[in-house]
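Note sheet for the following structure.
Not every chain is included here, but those present sit where they belong.
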């Protein structure tokens, strides 16, 4: 417990968290500070490329672990199943419509890659190793949750939205392609490749992450300002409860598979995190009737900061305790 | 200058639907269109801005100049995409140079 508190305290004073807080403050105070869209997209490309590449290079270095396939399977399973839990909770705890609840559920089954990155940063800063392929697990967890959400909606209404381009679009989503692609590049070029570009993807990584989180704080703050009032207390409670439930699911599967303590922590982080990039765009196409300010506020405005500040230290502490640190 | 009567159709639609809209337009026989970026806006679904966004969010404006007789086909095609989504469709009378291009 004391451990968790120290960890959370340390975490709160990291440049990353403070940058997010600065962005949040600036947006709520209606400062005109903004990061251009192109710069934000450029940073996200950088982060995805770097994290994928490093994961792939780590796998190339350490060899393919016996648990790799199991982990991928666990990820897919979690992404498929978590939306059902989220949906049931939402229907019980909030007054959200079936469609809104399904859309929110999709976000919580899917993952937030920045939360994942923040998790790896905390692990690194504590010298806890983790499986390089967890980044591949992150990638396979992005999409299945969307299908679960569509299924939840289809169950409720006769005419299913038969948009055949959608599935392809989801699977070939830019962030998935970039993450998986750079994972393979890192895997193919290995330590030698990593060395060539490490002063680009390793050394400045934490700094870029700060600016990216500054931007995320700005976007989250603007969202909170524009939707103030639209979100009930039940929804906010859900957005804090659900990551905890997700993390427990991730914990159990991670332990069952036999991941390292760091790997278990990351599996918890992934399960606890909620998407705010890929899934929202898919929802606009697939479930246009769902209210974007509900799912964006919950995922980016509540769950993301919760995970960033308290969630991750909790997950890491639990994982290292239970998986034997 | 020799000018020809035309319609200028402007469709403001959510960015994730852009390719569906342009496919529908082309299927409806539209020979050309121009996509303008949109920086922000406001409507019944609230206020938004593109600043700092990472995902495919926000809206785009698709502008289409067509012969008046093609208007109905275009509007039906556009409507089939916009129907369930947020977005605005407006039509203005216009004159164009080089009608052979439309």
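Note that the chains are named A and B in the order they appear, and that numbering of residues resets to 1 at the start of each chain.
Methods note: contacts are C-beta pairs under 8 Å (C-beta built on N, C-alpha and C of every residue); 3 or more make two chains touch, one makes a residue touch a chain.
Here the structure is a predicted model, which means the values were calculated and not measured.
Undergrad: Can you write the complex as a formula in the shown labels?
TA: The complex described by this file is made up as A x3, B x3.
In this text, only the chains that are shown with their structure count from here on.
Undergrad: Nearest whole angstrom, what separates the Cα centre of subunit A from the Cα centre of subunit B?
TA: Once rounded, the distance between the two centres reads 34 Å.
Undergrad: For a test of understanding, state which residues of subunit B touch subunit A in their complex under the given definition.
TA: Listed in rising order, the residues of subunit B that touch subunit A are 14-17, 20, 45-57, 84-86.
Undergrad: Give every residue of subunit A touching subunit B within the complex, in rising order.
TA: Its residues touching subunit B are 34-37, 40-41, 44, 165, 215, 218-219, 222, 226-227, 276-278, 280-282, 284-285, 288-289, 291-293.
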